[in-house]
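All protein chains but one are shown at their positions in the complex.
Here is chain A:
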């Protein structure tokens, strides 16, 4: 960044918040954030691959330390799902929840990597400019997850209640079957269906994005000299420790909301 001609706080932050893009077409929609996609794929393959390697050699006897770790993870997720979902959870909901928790946790954790060092590594070792480490600070990731879940809730709603039952529920709940209440019910349900994916995705995005911004702001202390750098590093350490909590909590909340939305889709009001 030292080579940049005019290094202002705004340009510093903006530099770190720019995705690496590949254009696939003329419209602004046909753009791919390569960094988001590649980072999330690498992390997903690493974490799920690790679990797969462990699970393939799983024994019913005394488990190895790795197996015990994966078992704790799976039993934790399974316990959470068991409390809110009543049905055959092993078919879809519990494994999906595990995928979401592990993957989102890994994506969030990338936020703890020191931004400027990672930027230097990406630029000087891999030759990649504008490479962002944290896929969950890209709103596309969180919306992709939330919208997939949203589509699944509609799919399961129709599968469980039938098309007629699902549409009837749009008009008849939560206030009642009286035709006079139909518009109100529909309005209510529409608001619910719109707000669910929005809050689901923006909660995760907002928390992680804000965390990254604070790291960037603390990083700017380095511009004020040696004392400022040390001060910024101490604050950054404090924020990073606190951020471990946020990172885990947000992954957990995202998973729990997924489970709750999917269970609601399976149950009639």
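In the analysis below, a contact is a pair of C-beta atoms (placed from the backbone, for glycine too) under 8 Å apart; a residue touches a chain by one contact, two chains touch by 3 or more; residues count from 1.
By definition in this document, contacts and distances are computed from a predicted model.
Visitor: If you had to name the missing chain as UniProt does, which of "ABC3 transporter permease C-terminal domain-containing protein", "CO/xanthine dehydrogenase Mo-binding subunit", "ATP synthase subunit b" or "Cytochrome c oxidase subunit 1" would it be?
Guide: Checked against "ABC3 transporter permease C-terminal domain-containing protein", "CO/xanthine dehydrogenase Mo-binding subunit", "ATP synthase subunit b" or "Cytochrome c oxidase subunit 1": the hidden chain maps to "ATP synthase subunit b".
Visitor: Tell me which of A:13, A:48 or A:253 is the one touching the absent chain.
Guide: If we include the chain that is not displayed, A:48 is the one touching it.
Visitor: With the full complex in mind, choose from A:80, A:108 or A:141 the residue touching the hidden chain.
Guide: Answer from the full complex: A:141 touches the omitted chain.
Visitor: For chain A, enumerate the residues touching the unshown chain of the complex.
Guide: These residues touch the chain not displayed: 24, 28-33, 36-37, 40-41, 44, 48, 51-52, 55-56, 58-61, 63, 67, 70-71, 74-75, 78, 90-92, 94-96, 98-99, 103, 135, 138-141, 143-145, 147-148.
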